[in-house]
Structures are given as C-alpha cells and as structure tokens.
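Just dropping this structure here.
Left out: one protein chain. Kept in place: all the others.
We call the chains A, B and C, going by the order they appear; numbering starts again at 1 in every chain.
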Amino acid sequence: MIRFSVLGCGRIGTMHARNLARHPQARLTSVFDVFTRASDAMAAELGVKAAASVDEVLADPEVDAVLIATSTDTHVELITAAAKAGKAILCEKPIALDIAKVEQCWSEISGLSATVMIGFNRRFDPSFRAVHDRLTAGEIGKLEQIVITSRDPAPPPISYINVSGGLFRDMTIHDFDLARYFAGEIVSVHAFGANLVDPAIAAAGDIDAAMVTLTAASGALIHINNSRRCSYGYDQRLEVFGEKGMLVAGNKTATTVQAFSGAGTAQGDVVLPFFIERYADAYANEIAHFVESVAAGTTPLTSFKDGAEALRLADAALESLKTGRAVTVTK
Amino acid sequence: MIRFSVLGCGRIGTMHARNLARHPQARLTSVFDVFTRASDAMAAELGVKAAASVDEVLADPEVDAVLIATSTDTHVELITAAAKAGKAILCEKPIALDIAKVEQCWSEISGLSATVMIGFNRRFDPSFRAVHDRLTAGEIGKLEQIVITSRDPAPPPISYINVSGGLFRDMTIHDFDLARYFAGEIVSVHAFGANLVDPAIAAAGDIDAAMVTLTAASGALIHINNSRRCSYGYDQRLEVFGEKGMLVAGNKTATTVQAFSGAGTAQGDVVLPFFIERYADAYANEIAHFVESVAAGTTPLTSFKDGAEALRLADAALESLKTGRAVTVTK
Amino acid sequence: MIRFSVLGCGRIGTMHARNLARHPQARLTSVFDVFTRASDAMAAELGVKAAASVDEVLADPEVDAVLIATSTDTHVELITAAAKAGKAILCEKPIALDIAKVEQCWSEISGLSATVMIGFNRRFDPSFRAVHDRLTAGEIGKLEQIVITSRDPAPPPISYINVSGGLFRDMTIHDFDLARYFAGEIVSVHAFGANLVDPAIAAAGDIDAAMVTLTAASGALIHINNSRRCSYGYDQRLEVFGEKGMLVAGNKTATTVQAFSGAGTAQGDVVLPFFIERYADAYANEIAHFVESVAAGTTPLTSFKDGAEALRLADAALESLKTGRAVTVTK
Partner (left out) sequence: MIRFSVLGCGRIGTMHARNLARHPQARLTSVFDVFTRASDAMAAELGVKAAASVDEVLADPEVDAVLIATSTDTHVELITAAAKAGKAILCEKPIALDIAKVEQCWSEISGLSATVMIGFNRRFDPSFRAVHDRLTAGEIGKLEQIVITSRDPAPPPISYINVSGGLFRDMTIHDFDLARYFAGEIVSVHAFGANLVDPAIAAAGDIDAAMVTLTAASGALIHINNSRRCSYGYDQRLEVFGEKGMLVAGNKTATTVQAFSGAGTAQGDVVLPFFIERYADAYANEIAHFVESVAAGTTPLTSFKDGAEALRLADAALESLKTGRAVTVTK
C-alpha cells in the first residue's frame, strides 16, 4: 500500500485524488492547496486530511509519495524538497519552463533514491499503448513515419497563456514525449507556427497553431500538428506507419451512435470534450504504473529524464520557429 | 461477338443498351419499343437500328440475343418467342407475376437449347460477389445467419404499384434470390408486412414495409427487411454470419468525404440514390456474364429456374402474410 | 443514502456489489450467498458483513434495499419476502421462468409499496439510451423498423442451459425488453429457431440460434437475431429506422486502434468479450437509476411489469417456434 498526498487541488489534482482513492494499492492520506477552500473540499469529499503546508506533508511519515499538481513554477522546488524528504514523486508535466532549472533540479536529486515520474498521460492511453506494443512486437516492421494530431477544443484564458511557456512547452510537449515513446531519440526539429485562432494569443507573444516535424536517429520522420481550437472536440490521433503496415489510434466519443438522414450518413458523436474525459483511462493507468514502480523500486516509464528531453524538444521547436532552420538536438 | 437487340427502351433498357455498346464482345444491332419515340432516341444515340416490331427483331439473323426490358406482363410471351427463334435471352426480373405462367413458359422452352438468364443484378455486385466467394472459400466457416437490408429511397407511383405484383414479387424478389445465392435451398418462409409509408399503397392493396424470415435446408436463418422509403438513399446491405466470423457488404456513396463539426463527426455522403447508380458495376458485370455464358454455352448464374424459385418464395411470403403461418416451400 | 444487501455473490452479484460500493448515494451493508465462501470473500473485499441468512438480511433495519442476483428459481420467493419486509428490490432478470409464478408474485406484492426494479441492463447502456432519447425527441420521425442483433461469444455450459428456461427466456428476453423500450406495446411474435452451434444444446431440448420478428401496436416491425456463439466477441447492435432517418448503436472495443496491412485495412479490435465488459457503464447507470427511484419513490424504468411482459413475449416466441404460427400477444 502506497500512501499519498496530493499537492494542488485544482481540476487535475482533484481527478488524481479521486483515482488514488479508487486504487486498491494506494491510499490517500492528505491533500494540500494554498487555497484552503479547495483542499478542504477535496479532503471532505474523500475523507482525508487537509494538510496545512507542504512542510507538514513532507514531514508526515504516513506519506510515501506525493502527487504534484500545483502550478508549473512550483514543480522544481517541490520535486527537490520531496526527493530530499524521501518521498516518491509523481509530478505533472512540465517539470519547468526553463531547461536550466530542470538540469539544476536533476543535479540536486539524481543522487537520491527517489522514484520520480512525470505525468505524460498519453503513454498510458490504452489505444496509444496498444499501438506502441504492436509496433514493438514487429507487427508493422520497421517504423518509418508518425503523424500526431493534437488539437485542443478551445484556447485557454490569456492569463494561462501568459504563464504557460508557450504552445510548444505547454501543449506540444505531450506530442514530443509521444514522438520519443514511439521513435526513440530525436535528432532534428523543424517548426512552423501561426496565429489562426485568437488575436489575443498573438498579442501575448504566443502562437495558437503549429506544424512541427522531427527526424529520429533511426531515420523515422514524425509530424505533429496542433491547434488551440477544434470545433468537433478534443482531437487526439496517432498514425504509425511502417514497412509492413500502419497502426492508427483515433478519437473517443461518448456513445457509438451513428445517425443516417437526408443530410448524410454515419454521423457519430463529437469527440470527448477534453483531457479529463479523453484520458480518463490513461490517468488511472498512470497512477497504477506509478504505484507499481514505487512498490517495485523501478524507474517509471515516464521518468524525470523524459520530462527533460521533451522540454529540450520544445526549446528546439521554439528556436526553429524563430530562426527558420531545422534545429539539431544535441544530448 | 454476340449481337444484341434490346427490347424495351425505358430507363433500365437504356442502361443495358449503353452497357452493351461498351462491351468488347457484344454488339448492339437494334432496339425496339412500342413507344417509337423511345426506340428512335436510343437508336440515334447508339447508332443502331430501331426495329419496327418484335417479329422483325426475332427474324433478324444479325441478332444472336435479346435483352428483354419490357413491362413484366410481356416477359413470358417474349421469352417463349425468342427461345423458339433460337435467340439467347437475358430477361429482367420477374419472369411473370403468376407462377403457373412461369411453369407453362418453362414447359415450352425447356426442350429448346436457348440460353436464358434472369436479371438478378445483385449477384453481380462486386461486394456481394466478394462476400459470396469468401463464404464459399470457407473464410467464415459454416453459414449460420444472413441479414439482408433492402430499402428503396421512395415509393414508386401507384400506377406502378398496381401492376407490380406487390412488394414481395416486385422488390423482395431480389432479396429472395440473394438468399438463395448465399444459403441455397429455402424450406420455410414467414412474413410480416406493414403500411408505414404511403396510405395510397394500402388503398391499392399492397404493403410498403416488410420483415421476412427464411430457413434454409442447411439450417441457416435469413432475415430480410424492406421499406419503400429511405431518407438517406438506397439502403442495400448484407450481413453474412458464420461459425468463424462475419462478412458485411455496405452501401456506396458518391465520395469518401467525411465531415467533422460541432454537430458530429465522420458524417459521410448519403448513399447512392437508386439502382441505376448503386448497381452500375453489377449491371455491367451481368452483361459480361451473359455474354460469356452465351459464348461458352453454359447455364448462367441466374437461370430461368432461379427466376421461378424466387417467385415461389415471393408467393410463399404472400401466403404467410395472409395466414400468419410460416409457409413450407415444396419443390 | 440507500443501504443495500446483495443476495448472490456470483459473477454478476460481485459486479453489482462493487458498483454499489462506488456509488455516492449507496452504501453496501451486507452480502449473502448460500456458498459462504463466496459471500465471505466479497464481504472481505468490500469491508461489509457476510449475512448468515436471507432472514437476517430482511430483518436488518440497516438494509433499505436488496439486490437479488441469486439463481432464477429463487427470485420470486426473494422478491415476495423482501417486499413484505419493506425493502426496495432490484432483481436480475428473469423474474421467473413461469409466467404463472410471475403473476402470483405480483398478486402478492402489488399492494405493497415496495420499489421493484428488474435488471434489464440494456436500457441503461449510454448508446442505446441515446438512440432512445433521440428517437423520442423526433430526430428520425415516426419509428418504422428495428433490427436488434444479440450474439453471445460462446454458449454457456449445458448445466446452465438445463435451468435457463431456454434461449428465449434466458437470452432473447433482453431483446424483447429492448423492443418494448423502443416500440412500445407488442402485438404479434413469430420465431424461427435453429441448432447451429452445439449438438449438446439440441440434446438438452433447446435452440442455439434464433430469428424472431415482432409487430408493435404502432405498426412498427422489429427483428431480433440471436446466436449462442460469435467469433468476434459479444455482438450487441441496434438499428432504429424511421421515416426521416436511422440511428444505429454499435459494438464497443477495448481500443480505437485500426490496423492497415497487405491483408486489409482498418481492422479494429474484437468487440468486448461479454456483458460484464460491454455493459459496464450500463450496470453502473442501472444502479444509479434504482437509487434515484428509491429515493424519489418513483417507479423504475424497468419495472416488475416490464419483467412480466418480456417473459410473456418469450413464451409467445416459444409457442410460435412450436406451432409455426405468428402468435398474437394479449394483455
């Protein structure tokens, strides 16, 4: 039994806390949020303690692991403190917006024995996972091309854009991780960006649409397309093309209903609205994987290093966007 | 080279005449229609002779085969005369509306050597054909169940209903033939009918919707559903279920385009409007099969006997509708 | 908060008990099974009491409702006793295999105020439910035809067949209920059955495949096809055809992955294996509906009467199978 405290009781922290409450090998001990109203509500709902401070959580011998779902700017500090306190750590992505801080964090914690996992939920999606496993098992032969589609249903508020680190570090970072999961080491990045959705995002210095292409050390080519707006829901798709075939993972809808009428045929539901719904299974699997990793003392599938590498690709994309060049990624 | 005359220059005769004009081993010699305006137009379009009478056609040594696309009430007389004149015959379904007349016709022509084929176009549809061939090849093991969906886009005029012989002899007859094509000998028929589409059809003494179920000598069960109206086009589908799997053949649309919007996802085109479009390939294949059969002197896939048997099933369905009983089909 | 005891700790009772344990307005108080090993295991897993007898459960003031998941032959007795004890009742289908017993049960409990719900899970499936609600909202106009496909992945053991009441009362009963849910009052039933799967089922006096057709008082036609074996999983589909269009609900698969290769394109996963997986959401919704009905004092969507009517249709199908006639259903 792994005993958890959840730090950060916003939307994603709440979801994780509920998943922890349902997991047979996990027990939720406490929750914490700087907004005590949020932590009190979650504590009441789940029948656990609302901790008064992070220090209280880290000092609590009844806490084996922390799930960090606070704002990005606090991640490095919390990871470092938790690792030093001997806690296992499951931290939402990104580790930080500044690769230097990520490296500094690693230099402080790498000597410690803490299990650290970064929350790249998509690797735990049953469909993406099945594609990965079938690729690895050789079903489509050598990997040649990947097309990743990732479009949010609607842009976040500008206040979020302002602290997000930009589209590549905030949104594409998931796709970079997915690219690495399927194609391994990435050696080159090229990015085009555009402002097609909301002029306020341009005014904030960010883009709201992008097409990024990567080359892998294996020779495989990877394309990512992103948009901050999608009329038909949260568009999350994957095409993996190999010498012997192609595996595709598609969107999820609330029902299997299809409508046929004079207007057209086989019209399905809109796709599930956003990540909480789309990746519900993935988040539960992510928790389960972390629990297993902590119990077994193994490195999680989405390690601290994976968090650092995805950020490095985001930085390379940003440099490419600015310079118009494909950027070579060095280790 | 088989030289043809087309008898009947309505919609379906016109289509057949054009297909004959395109077939490399067929040559269209003449066309005939009691409405000379129709035969003159077709003759002009295709650069052939408009015959003045059926007798002229049957006496013409340049005519090897006749394609009979006249009204149903003339079929038996024309088949008989053409067979006696030594012509090969491709006749549109049904042979007649009265099984006694069909049997009488057979008694007159069975001693002659004429090739006689009945135009059950669906056996020549590439998708239905592929399902048949894969079933026969054993892909899904022993046949267990068939579901045939056949819905017209809109009811015909009442003037047509009045001479059609009723839904089972006019429309379901195709499905009965398809059932025999896939399941072989049929031993029992049950039918429910309904008037759901147009009260004028009820007033004319016919039904406009039906569900018919058959049992085959093999034990297989077959379901047919029919409607004289379908909002999304001409609904022509087939499910063939066996011990090891299922093969399904679906509808055809004008394009592969799918639309995704806030209203729903993956909405395709309406299905092709009616038989001329839906079975365009099937009609061309049917002509090709007839030409091959005549050239080789073999019995066509859809023989006179098949025409008689399908009518017998239609009659059984009508009896079932009237009596409420499943009707045993005897040979 | 509704406090439950689960009677019967087999596969389906276990699933219900777990769903109850997760429902925020339900509390599981105790479980009971004649096999104490089963009830002890479930009690241990869920941290509740293993009751020593049904009497103990019914006498327990901490039990507001019983969920009856015992063998069919005990249902009537348990329903009657529980109703007399003032408990709300959610009973798995069928109520009994003998309509006379069902009627006798009703005569004993109808004067009592007990909430009684029969577990017709399919009405609570999100996709079937959505089709129902869209039909009711008028999206496809007047209902004309329904095609229900329901095929089990593999036959049950003969020991189960022997006490099942036969295919119609055991398996088709769900489809009869679904037909009533969509089409309302049924007036006529015709059934063909076959033995295509397992000779031992024939030896036991039952059929293992069926095609049943119903007519509704509204004039709508309904077709049901059943098989005790299906190679590609648990085949559960619904086509609802109306004057303005068609709504279809399809199967569910574990992932959205599609494979493309030289062998073919867009091959999806096999469908979910059986009812526990396929109707996971439906079972959770069923519990939620029961809890709401008990709390509100309203009649559940799947009432005792619905259980009786579905059985009456099963009996009519059996009579039709024996007599070869369509059987008129009288109230």
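By our rule, a contact is a pair of C-beta atoms (placed from the backbone, for glycine too) under 8 Å apart; a residue touches a chain by one contact, two chains touch by 3 or more.
Please read all numbers here as calculations on a predicted model, not as lab measurements.
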**Q.** Hidden-chain contact residue, picked from the options C:T14, C:S30, C:N251 or C:S320
**A.** C:N251
**Q.** Listed residues A:K101, A:R229 or A:K305, member touching the removed chain
**A.** A:R229
(Q) Out of B:S71, B:S261 or B:T328, which residue would touch the omitted chain in the full complex? (A) B:S261
**Q.** Residue of C:Q104, C:S218 or C:S261 in touch with the missing chain, whole complex considered
**A.** C:S261
**Q.** Residues of subunit C in contact with the chain not shown
**A.** 231-233, 251, 253, 259-271
Q. Since one chain has been left out of the picture, which residues of subunit A touch it in the full complex?
A. 140, 142, 144-145, 147, 149, 151, 188, 190, 192, 194-197, 209-211, 213, 215, 219-223, 225, 227, 229-232, 235, 241, 243-246, 324-326
Q: Write the list of subunit B residues that the hidden chain touches.
A: 22, 126-127, 130-131, 134, 139-140, 244-252, 254-262, 266
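Convention: only the chains that are shown with their structure count from here on.
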Q | Interface residue overlap between copies subunit A and subunit C, same or different (over half shared) | A | same
Q | Farthest-lying chain, centroid of Cα atoms versus that of subunit B | A | A
Q. Whose Cα centre is nearest the centre of all Cα atoms in view?
A. C
Q: Averaged over CA atoms, how far is the centre of subunit A from the centre of subunit C? Could you give it in whole Å?
A: 40
Q.
If a residue has to touch 2 or more other chains to count, which residues of subunit C qualify?
A. 140, 244-246
